[in-house]
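Notes to accompany the following structure.
The other protein chains are all here in position, but one chain of the complex has been omitted.
As written, the chain order gives the labels A, B and C, with residue 1 at the start of each chain.
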Amino acid sequence: MEKTKVAIIGCGTIAKSAHIPAYLNNPNAEIKYFCDYYKENAERFVKEYGCGIAVQDYRDILDDPEIEAVSVCTPNNAHAIVSIDFLRAGKNVLCEKPAARTYAEALEMQRVQHEMGKVLNIGVVNRFNKGVNIIKSLIESGELGELYHVYASFRAHRSIPGLGGAFTTKAIAGGGVMIDWGVHFLDVVMYCSGDPTPKTVTAQTYSKLGRDMKNYTYMNMWAGPPKYEGTYDVDDFVTAVIRTEGPSITMNGAWAQNIGEEEMYIDFLGDKAGIRLQYGGDFKMYSSKNGALLETSPKFNAGDHFQNEIDAFLECIHTGEKLPSHIDTVIVTAKMIQAIYDSSEQQKEIIFD
Amino acid sequence: MEKTKVAIIGCGTIAKSAHIPAYLNNPNAEIKYFCDYYKENAERFVKEYGCGIAVQDYRDILDDPEIEAVSVCTPNNAHAIVSIDFLRAGKNVLCEKPAARTYAEALEMQRVQHEMGKVLNIGVVNRFNKGVNIIKSLIESGELGELYHVYASFRAHRSIPGLGGAFTTKAIAGGGVMIDWGVHFLDVVMYCSGDPTPKTVTAQTYSKLGRDMKNYTYMNMWAGPPKYEGTYDVDDFVTAVIRTEGPSITMNGAWAQNIGEEEMYIDFLGDKAGIRLQYGGDFKMYSSKNGALLETSPKFNAGDHFQNEIDAFLECIHTGEKLPSHIDTVIVTAKMIQAIYDSSEQQKEIIFD
Amino acid sequence: MEKTKVAIIGCGTIAKSAHIPAYLNNPNAEIKYFCDYYKENAERFVKEYGCGIAVQDYRDILDDPEIEAVSVCTPNNAHAIVSIDFLRAGKNVLCEKPAARTYAEALEMQRVQHEMGKVLNIGVVNRFNKGVNIIKSLIESGELGELYHVYASFRAHRSIPGLGGAFTTKAIAGGGVMIDWGVHFLDVVMYCSGDPTPKTVTAQTYSKLGRDMKNYTYMNMWAGPPKYEGTYDVDDFVTAVIRTEGPSITMNGAWAQNIGEEEMYIDFLGDKAGIRLQYGGDFKMYSSKNGALLETSPKFNAGDHFQNEIDAFLECIHTGEKLPSHIDTVIVTAKMIQAIYDSSEQQKEIIFD
Partner (left out) sequence: MEKTKVAIIGCGTIAKSAHIPAYLNNPNAEIKYFCDYYKENAERFVKEYGCGIAVQDYRDILDDPEIEAVSVCTPNNAHAIVSIDFLRAGKNVLCEKPAARTYAEALEMQRVQHEMGKVLNIGVVNRFNKGVNIIKSLIESGELGELYHVYASFRAHRSIPGLGGAFTTKAIAGGGVMIDWGVHFLDVVMYCSGDPTPKTVTAQTYSKLGRDMKNYTYMNMWAGPPKYEGTYDVDDFVTAVIRTEGPSITMNGAWAQNIGEEEMYIDFLGDKAGIRLQYGGDFKMYSSKNGALLETSPKFNAGDHFQNEIDAFLECIHTGEKLPSHIDTVIVTAKMIQAIYDSSEQQKEIIFD
């Protein structure tokens, strides 16, 4: 089998830490292009990995017939336009999460995917996580009984990423903690719950702790250092209650808050058993049997979910399998996140038809 | 000064553990009656405390001109009728929380209080708690900056009280975890936040873990043992998001859940500082100053909030002072709890005018 | 900008652990010389760091016009003569603490600095420490109310450095625990208190536990091993009370004592709040508010105070900024330490004009 030629669009942290190592590690893939608006970033990768061609404008490679697969690792504002252009050029696309800044953009991506028939997967990488999949199957097999509620907590003391940069600029990122972290948590909830249809959304978001950038105190910063001359106009706190055809969902999320605890977990509440998943880590299951309360701690080989994601993407290009990360599934999360922002702005519940 | 003569209506746990010791400890009060529908309960108290007269029907003492103050410690379904009868008889009333089973009942109590002009306080005892009052004044003095959100967690692994009895019978109690525990948490939130006017309520309640009474596994039970032939038709889980003219409020509460953690706290999130109050205990304040993140642990002499409550009740009878536990203040919480149950039943947001 | 050429005079522990790494880490500096009376020490550094020229006699490089900055890391007895020679040669000097063995030597250093106009900073590195600066600004902003007393405890069970060597020989070091450790503690006290003018000094020093060198029992030794044929004629215990125009200061210090506790902290006592700083580590603030006693623990990113010191030294050469470590500020501490030794010798209080 010939190797699948790949283009990496956007040479930032997620490309480097997740996509590129996974492609390099897959015997059937070969990276042909590294593309970044700041060409020196692309050139640095060419040098570092000893392969590929550095490109500044992704449109220069749309017509290369050799390219079959594209990873879109740009800031959020380029997700839709880049993915759409490559789909129209007949390429298969794995676009980083969130699908786009807004539901409208995501719908347009889906529309073009349907039109072109090429793959469009979103980087909801937890769907390729071993622990998450064990939880999903425990729920499906009835171990929890009726799953009636899920609580997702993604609250940190001080974790605003790249203060003043792309992450905290609404025009670029589309939002803050909800779209950046919440998209992952909501996705895990939906995936494990069997992707139930949402009915109503009530939410509030706040942009507080990063507002006064100079006085934002922190210990360390992902994608730092701060750009104090930049913009901060996104949410750093979100709370929401969502009704679905399955369980209700409550969320509290904070990139930053004046509570010195880090609480990153999802609670799945069933009437027979419940599970607390420490995000990105282990989980515990609580149940009862013969008058005893049981606490079960599973051990498993977690593997590398980024590798699983890339491998599955490359394979589905050829097999035509529709992955759980397909835009048709993930589009619902985009709709819910949109409703969260809308509910907060309109100060009222959003009701889906 | 002559001693205030007091009648205790309802001779159960709350009377014994809180009201009676506080009256006995107040030099200006004297318990004249112990009243309970099961007369042997009243007689047991007369014997145990060496004072008072045992009465079965509270209506027998309505006309005793010596009685000035009444503590209503009955199950919730008698709160309204007993309080109203004593108010109409010209007595001053301290009624245990919640005010009543429903908002309608509470409104009727308030109406009669206005008509008669006698005292009607509700047993929102946290308003007489030292730590809670320190938090309130920290918020009022601006230490937290803008208080934008409050999260109340009252989740226990296995704590259904009196399974099958008055607590778990909707016709008697009016509800489960929300009206029994949530009323305290919501009250602390409202009190510390300056009793802001509520605007919208979205909530879901569930009656799950106690349904199959025989198979409800637990370690110990308040107001037990279970009455397996009894009724279980109340909520054991609640989640809610509330918008107010002040902070938004999110709540998760469980009398029982299949998560083996006990998380009983309230987080007050301000843009300058935040506080986590461990319910019934200490609190920590988190802030920042000069580039450092500060964690502050206060020590204070907590005192006995039930004693404070009873002392203040007895004193306000003579001074006419309107306490923070007056029905006029507490009625708002009754309205919100009603809305929580309504929102859950109607599956939609409740909007206040 | 061209890189600043630096000479390191004295190739011992403090040069290696603090000065050299900081210069190497500063993009605008370049070490041209390593100088040590024992030339093999200098040669070892040339080899280890792959840069610089090894020199035995510092006078050989006084006339090199390329050298702009000099770090004096010699034993204390050479501080004055080396610093003065380089100042006269038109170089900028960072001299390790203490400024000199005696106040007279320090005054001569200051006189030459004034004459030549070049930089003369002393290595009072705590003035570049993040935690210390937070405390200073808390005091300045009035958080402690009136700062009326400071207690500095620098007492160790067994920590005499280099027994029998330069550290314990008065002719070389000028003194023992007071000049070696106490200079840092007194400096932190003075810096945080706003460098108040001292008024009186009463002190006692003792040279006890190291006297019988062979029988000095210890677990480990900084700058060891012992040189039993060497000299031990310095103080290993000091106690002092100092009056200033600001707070009074009490100190107890021991390089060694027959009390098995290590108590290295400074207590700042204000009438509104107080702070206990664990030397070289965290601090706690104690205050009261609304009837509660508060204990506040700050978290902060401490950074590297030696790096800060070197960076600031290099920058001030060009900007002309007078740093808080300038000889004009630090000279006061030299005066106080001299008075401590004088008060002990004369068995009476020293009064400053």
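Structural remarks
Keep in mind that, in the parts below, a contact is a pair of C-beta atoms (placed from the backbone, for glycine too) under 8 Å apart; a residue touches a chain by one contact, two chains touch by 3 or more.
Everything numeric in this text was worked out from a predicted model, so none of it was measured.
The undisplayed chain touches these shown chains across the complete complex, B, C. Of the listed positions B:220, B:301 or B:319, the one in contact with the omitted chain in the full complex is B:301. Among C:137, C:239 or C:308, only C:239 touches the chain left out of the display.
Only one of the listed residues, C:98, C:226 or C:270, touches the absent chain: C:270. The hidden chain makes contact, of the residues C:9, C:292 or C:312, with C:292. Residues 144, 146, 148-149, 151, 157-158, 199-200, 202-204, 206, 208-209, 211, 215, 217, 219, 237, 239-241, 243, 248, 250, 252, 254, 257-261, 267, 269-274, 276, 284, 286-288, 291-293, 295, 347-349, 351 of chain C touch the missing chain (whole complex, contact as defined above).
Remark: the residues of chain B touching the chain excluded from display are 299-301.
Basically, only the chains that are shown with their structure count from here on.
Taken as a contact graph, with one node per protein chain and an edge wherever two chains touch, the assembly is complete, since every chain touches every other chain.
Over half of the residue numbers at the chain B-chain C interface are used by both copies of the sequence. Summary of the copy comparison: rotating chain A onto chain C for the best CA superposition needs 105 degrees, to the nearest 5. With centres taken as mean CA coordinates, the chain nearest to the overall protein centre is A.
Chain centres here are Cα averages; for chain A and chain B they lie 42 Å apart. Rounded to whole angstrom units, the spacing between the C-alpha centres of chain A and chain C is 52. Here the CA centre of chain B is 60 Å from the CA centre of chain C.
Touching two or more other chains at once are residues 291-293, 295 of chain B.
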